[in-house]
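Here's the structure we're looking at; comments come further down.
With one protein chain removed, the remaining protein chains of the complex are shown where they sit.
Residue numbering begins at 1 within each chain, and the chains themselves are lettered A and B in the order written.
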Amino acid sequence: MEHTTIFSCKNITKDFSGMRALDSIDMDIKSGEIVGLIGENGAGKSTLLKIIMGFQPATSGEMYMNGERFSPAGTRDANYKGIGMVYQEQSLITNLTVAQNIYFGFEKKFRQFGIGVNWKEMNEQARRVLAEVGSGEIAPGKKAGELNFATRQMVEIAKVLNSVRLSNADHYLILLDEPTSLLNDNEIKLLFKQVQKLKEEGHSIVFVSHRLDEVLELTDRIYVFKDGKGVGQVETKKADEATLYEMMVGRSTSGEYFKIEKQKEPGDEIVLEVKDLALKGAFKEVSFQLHKGEAFGICGVVGSGKEELCSVLIGDDKPTAGTIWQNGSQRKFSSPADALKHGIITVPKERRVEGIVEIRSIGDNIIISNLDEIRQGCYLSPGKIKDIGEQWIDRLSIKCTGVDALVQSLSGGNAQKVVFARALQSSCRILILNHPTRGVDVGAKEEIYTLIREITAQGISVIVLGDTLDECIALSNTVMVMKDGFVTKIVDAPKYNKPDQVKVAQFMM
Amino acid sequence: MMQLKNKVKIKVNSTIIGTIALILLVGIFGMVNSSFLASNNIGNILTDISPLLTMAIGVTFIIMIGSTDLSIGAVCSMSSVLFVRYAELLGPGAYLLVIVFGLFSGLIVGLLHTQFKVPSFIASLGIMSVWQSLSLVFSNNGTIQLNPKQWYLTDWMGSKFGLLPIVFLISIIVAMVYLFLQTRTSFGKKVFTIGANERSAVMSGIPCARTKVLIFSLAGACYAAAGIMFVTKLASGSPNLGDDFTLLAIAAVALGGTSLSGGRGSVINTLIGVAIAMVIRNGMTVTGVDGFWQKIVFGSIIIIAAYMTTDRSNKEQVIK
Partner (left out) sequence: MQNSSKESITIAEEFIRETKKQEQRAIIMKLVPIVLLIALIIIFGSITPQFLTVSNLYSNILEQLSILLVTSMGTTFVILMGGIDLSTEGMVGFAGCFVGLLVQNSANDMNLGILGIIITILFSALIGAGIGLIHTKLRLPSFIITFSAGYIAQGLGVLTYKGIPAAILDEGIRNLYFHKIAGLPVLTWIAFVVFFIALFLEKKTAFGRYVFAIGDNEKIPVMSGVNVNKVKILVFVWTGICFGIAGIMGAAKLGTSQIYIGQDLLFPTLTAVVVGGTSMSGGQGGVVNTLIGVLIVTVLQNGMVMAGVPNELQKGVQGLIIISVIVLSRRRSRKQIVK
């Protein structure tokens, strides 16, 4: 078959208030091709997909589909060009039937009695579309909420195919975002069959996944993203897992950047012990020990369970099995407030949503986890708040106009420092850092690395979820790797003998 | 930086604008009908303002955490009925009964909201209906008069301290207490934080459920106190005397500039808002405007104030 280029993008760059999520991405996709797209969390894969589908515009660069330049303003625009996407989070409405979901937004085609809809006709057509994707046995009249995940996945594909038909293009581009995470082996086989069929008909698929073995099995070519840049593409025939890992995570950031020199060995005292901890649907059989002054890193891809583990540790979620021990006593945290009483606090991941209180002042943000210690009886002195705030502004070099400045006026890095100040002001003994350098400029990142070294040197234990694998390894004394809800490896990461990134990555994916 | 300056400007301005509006309104109404400014009318206004002020202060913290309370009027009415009905039996104990009732009402709303995740407007709406029904039962479907033998219980509140009615002073004291809580206690910090960003408040280790229950309970006590203030003036209790005040109290808080989406505002704003609301109300009565216009005016005020103070910067947020 003649393979023409149906999709290409040149120099796609995306900036988010000071942070560059994508940097000059070039990509070409030919007809009848299955292209894999891999990379760590935050590498930019989802961002690119969102730009192609029209959720957000690129900051600069061009995209071409079937020879024409295009910049979609929304998903419909993308559909009209022949591009469709099956999302990682499902997009079916539970109370609507399969047919109603497939044709959602397209009911005009089946007009009856003026504003009525001919469901019978729609069901017939839906049956045909489903048969085309090899799922003719799915009843179009069944409510989406009653289907299992794999069946819903098939309906999603039928829905996508239906929407790209709007374009009347010869070749479609279908984007699949982590489609296999909840499928069993048979279902994956069926999905692959379907994808192959689309390829044979001349359409192209972009397959985003962190399951490298699947990517190697299904695709013709693979693009690798790292830190928002395209680090290369390989022909699948010539690739293997090891080279892919190397491309995805290999970094030569100097140890100096992460202040590895300042890393200290942890003490012997065990400050936290977790035994067979589980949270239904997220993780299972997690056990580890945290020592005094230790930096304990947890790494894993999306879906590994590390985020949910942190939620449980700070009391935001209740575990469904297992126990948490602190200084010999068992703990059951009913809320983060409860965990705080026992000296555990977090620097959360989504700073704007759950870390800072933007419309309040720096001072008010800093003292909010320490109120009971600061007040004298029932009186809370504004003067004291000011003093404490100024001390932290000084110690952490927070660039601001003063203690009374609102946090929303601060840059990402300085706002993050306020969060750190709050956590440290609370006299915590265990600090859980969830992506502590996300959205922070390089200078502030280095200051935060130094701060983390200082904190641990003072005897505070830290659990770190790093933004990138090398950050996680560099910052930690011990690294725990999680995959699909289980702990796959716990490895030491002493100052002068850091484990190889690629070797650690193998346990993640 | 410019953005910050603008925001600070707006904050200062709402207090200034409120005060200016208040002065203008007094002037306008005074010009239209000179008896508006007569001294005993001022005394009346201060007495009239006290229950509304107390209720509005109570609901201020609720609005500052982004919630709402539709039970204000019903708690107030029920309190007036309870007070009058049990005045003879309990004497001064009637005060305790009524305040405890108010605390209890707020406690239930708070618990329904925090333990069962019932939205505050539904929880308070439901409780409102229960108290409305019960107050009809307790009052035998009508107004019940306070026996002159028990007038001593409330006379002291109706008298004056110098130029100021004691009821008014009590409501000012309530306002001062709330102001202290707002500005000089950890409780106040928690209220602001929960209202500004509840998720961050949770993650920072603030005991949100406990704080919210306390806010609703104290508010209930305020509504109950307002009910007693009505008895002072009317020497009777009635199952629908509070009906209009839910709308008025929320409108007053909104008028003062406190944001209905929470996190911003102050007791001071409520003071100004109540003053404006009362001037509008009293002014309309004195100048002969029909009562139903109040509903139109205050209903519109809430919509306008909600629009001007709601934080709409989050474009993605789904509004239900």
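We adopt the following convention: contacts are C-beta pairs under 8 Å (C-beta built on N, C-alpha and C of every residue); 3 or more make two chains touch, one makes a residue touch a chain.
Fair warning: this is a prediction, and the values are worked out from it, not measured in the lab.
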Residue touching the undisplayed chain, where the options are A:Glu107, A:Glu350 or A:Asp404: A:Glu107
Which of A:Ser31, A:Thr180 or A:Thr456 contacts the chain that the document leaves out: A:Thr180
Touch list for chain B against the chain that is not drawn: 65-68, 70, 112-113, 116-123, 125-134, 136-137, 141, 198-199, 247, 260, 262, 290, 292-300, 302-303, 306-307, 310, 312, 318-320
Residues belonging to chain A that touch the chain removed from view: 55, 74-76, 91-96, 100, 104-105, 107-108, 112-113, 115-117, 119, 145-149, 180-185, 188, 211, 213-214, 278, 280-284, 303, 305, 316-318, 483-486
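Criterion: only the chains that are shown with their structure count from here on.
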Computed distance of Cα centres, chain B from chain A, in Å: 45
Chain A residues within the chain B interface of the complex: 314, 316, 335-337, 339-341, 345-346, 348, 353-360, 364, 367-369, 371-372, 374-375, 378-382, 401, 405-406, 408-409, 422, 426
In the complex, chain B residues that touch chain A: 1, 3-4, 7, 183-186, 188-190, 192-193, 196-197, 199-209, 263-264, 311
